[in-house]
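Every protein chain of the complex appears in place save one, which is left out.
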Amino acid sequence: MSESVYKIIEMVGSSSESWEDATQNAVKSAGMSLRDLRIAEVVTLDMKIENNQAAVYRARVKLSFKILSD
Amino acid sequence: MSESVYKIIEMVGSSSESWEDATQNAVKSAGMSLRDLRIAEVVTLDMKIENNQAAVYRARVKLSFKILSD
Amino acid sequence: MSESVYKIIEMVGSSSESWEDATQNAVKSAGMSLRDLRIAEVVTLDMKIENNQAAVYRARVKLSFKILSD
Amino acid sequence: MSESVYKIIEMVGSSSESWEDATQNAVKSAGMSLRDLRIAEVVTLDMKIENNQAAVYRARVKLSFKILSD
Amino acid sequence: MSESVYKIIEMVGSSSESWEDATQNAVKSAGMSLRDLRIAEVVTLDMKIENNQAAVYRARVKLSFKILSD
Amino acid sequence: MSESVYKIIEMVGSSSESWEDATQNAVKSAGMSLRDLRIAEVVTLDMKIENNQAAVYRARVKLSFKILSD
Amino acid sequence: MSESVYKIIEMVGSSSESWEDATQNAVKSAGMSLRDLRIAEVVTLDMKIENNQAAVYRARVKLSFKILSD
Amino acid sequence: MSESVYKIIEMVGSSSESWEDATQNAVKSAGMSLRDLRIAEVVTLDMKIENNQAAVYRARVKLSFKILSD
Amino acid sequence: MSESVYKIIEMVGSSSESWEDATQNAVKSAGMSLRDLRIAEVVTLDMKIENNQAAVYRARVKLSFKILSD
Amino acid sequence: MSESVYKIIEMVGSSSESWEDATQNAVKSAGMSLRDLRIAEVVTLDMKIENNQAAVYRARVKLSFKILSD
Amino acid sequence: MSESVYKIIEMVGSSSESWEDATQNAVKSAGMSLRDLRIAEVVTLDMKIENNQAAVYRARVKLSFKILSD
Partner (left out) sequence: MSESVYKIIEMVGSSSESWEDATQNAVKSAGMSLRDLRIAEVVTLDMKIENNQAAVYRARVKLSFKILSD
């Protein structure tokens, strides 16, 4: 019953809107369905200027998802 | 004059909108009036998928409020 | 739906058997029913010699439990 | 014999004299008798200028006290 | 070619809207043009109640900008 | 001779018995043979209550294994 | 209203008397008036022996002061 | 009365049974009697595969013992 | 425009020459072309004695590379 | 010329007066002359109640001293 | 005698040769003479690929220099 196992991967997502959006983009790009995803923990947040023009919000996150069910 | 004392408690608030909202919800649920509250420091941020459907933003915060005035 | 709020408290439990036991004792002493408890995160572990006789395993843990349901 | 349990709370004390004093004030304001107190661990120290006049030393401390005896 | 050097300064920006806004305000107040700025790393986030009325989101950030080009 | 390279992955194993067991389960679920495994470093330990019934010990570990031999 | 911005600088002050004194000396040497200063956070404390004779207490502090008012 | 002084040393103990055992082995190998020992704080825990055969639990601990009594 | 996503993996490279070399070896063994690689952040450095003979410098690094372009 | 080597040991000193005093006591008890000592870095500070009577200030410090001169 | 004060600034230096070189370059670019400099503490090290061609070693360092003499 308690044998579930999770794997954790680390990604950086970005968005011109917000850090919430950046986190969502990291999840989408990892190709994980909502069914697999368990949690995205924020490791670091930053804001970058790309091409001298606009701010890009970036979120480095750890994504965990179940690989072995009960 | 300088004898003020603060107490710090730790809570996790959540919101389907943003981490700002999640922090606000933690404060509200603690039943503290704005008069008591001093600051909510972010400890960790994460995003959770609940019921395979939608993202929930969660903020773990440390709330400090004055218990002894000058 | 996503408005659940958690409170986190910090305790130190001890046991002459193991750190698992020490963690269980911290939970029991907090008077929380299993229904309330969500998770006990280990902060630090140590082993103490009390009265020059036997080892006591201690676990400092952060206990979180739901205070507002969806 | 080894079943003692401790609870840990976090407070900020202040003093115009010293960080030792600030720590003492945090303990006193918590309303704990010396009998209950076990230890006050320093988390952070700072010095604040209040009302543009004088320095106030502040100590953020974790206070632990026994809630279950052997 | 690889001799570029960056300087890093630390600032706290604030906003009544969001932590993204608070970060933007820190950058603007530093008087740095977009051309100079490279990245704003979030060190800590908090929410403060000012004048017992409204929440202010604050972001402590490290700003880096190039001082020597290739 | 000294060119060996290791890869490190992060997993969460669980067990109703102990954290030692939880660590073993993380290793087994990763499908790694004993020959590949080098070390499992504990990142965090916690205890979770699942279905309001029993404690589950969980170990978040970093597993390293050789991908290039001397 | 909430647009105030702070700058943070890092200094090491020293004193033959105490760490409180060392912190005060860091502030004075920075040439900041009490009006500008907001807070001096202790980063590290140490004690040094200079010239084989006497102890010198040193405090590494982060000083923050307002650069943009509401 | 309050002049007691402690020394702290760092060791790694190992055991094929558990991390509790590994901690006990570190203490024993240090040749310290129970009378001297005050506490063994866990710094890190890991599990190693030695000779492709069996798991060895290792505990890196800081051992403190009194060198000057009141 | 700002939707780029990075993946981060953790590796340990080694070299009998230097930590710079060890980092280069970690990158090469990961089979990543220079086009994919963005940055190798040092997590920890150590020096190991293998076979009682020579020092081996090891670098544990986090490698990030773009998986989704603008 | 630049071959000097230092050794670092960890101790806990205590005093009923102040943390500065506690640090001095750790140095004295280590039996090191002022000539040997280089620096005492504060690791942690706490205040303990011994025998339900008085506060004891304790400083855990890392002492470094030269073992090989230029 | 013990009133010396230091200021600490943070910079990132880079070099195609080594992290030692990168640290030297950070110091040179800051325009500090050897007489002013006291120490450059490494905060983080990384290796970057610039223009898909060559590795650049970067060192983020904290530079301290005396601003008030005894």
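Each chain carries a letter (A, B, C, D, E, F, G, H, I, J and K) given by its place in the written order, and its residues are counted from 1.
As a convention for this text, a residue touches a chain if its C-beta (ideal position, glycine included) is under 8 Å from a C-beta of that chain, and two chains touch if they have at least 3 such contacts.
Computed from a predicted model, the values in this text were never measured in an experiment.
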Residues from subunit J at the interface with the omitted partner, ascending: 1-10, 62, 64, 67-68
Touch list for subunit I against the chain that is not drawn: 18-19, 44-49, 52-53, 55, 57
Contacts of subunit K with the absent chain, listed as residue ranges: 18-20, 23-24, 27, 34-35, 37-42, 45, 61
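The working rule: only the chains that are shown with their structure count from here on.
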Any chain that touches subunit H and subunit C: F
Subunit D on subunit K, rotation in degrees - Cα superposition, rounded to nearest 5: 120
Between subunit E and subunit I, centroid-to-centroid distance (C-alpha), Å: 30
Subunit I and subunit K: spacing of chain centres that average the CA atoms, whole Å: 23
Touching two or more other chains - residue numbers and ranges from subunit F: 9-10, 18-19, 45, 57
Chains grouped in pairs wherever the two touch, ordered by label: A-B, A-E, A-F, A-I, B-C, B-D, B-E, C-D, C-F, C-H, D-G, D-J, E-G, E-K, F-H, F-I, G-J, G-K, H-J, I-K
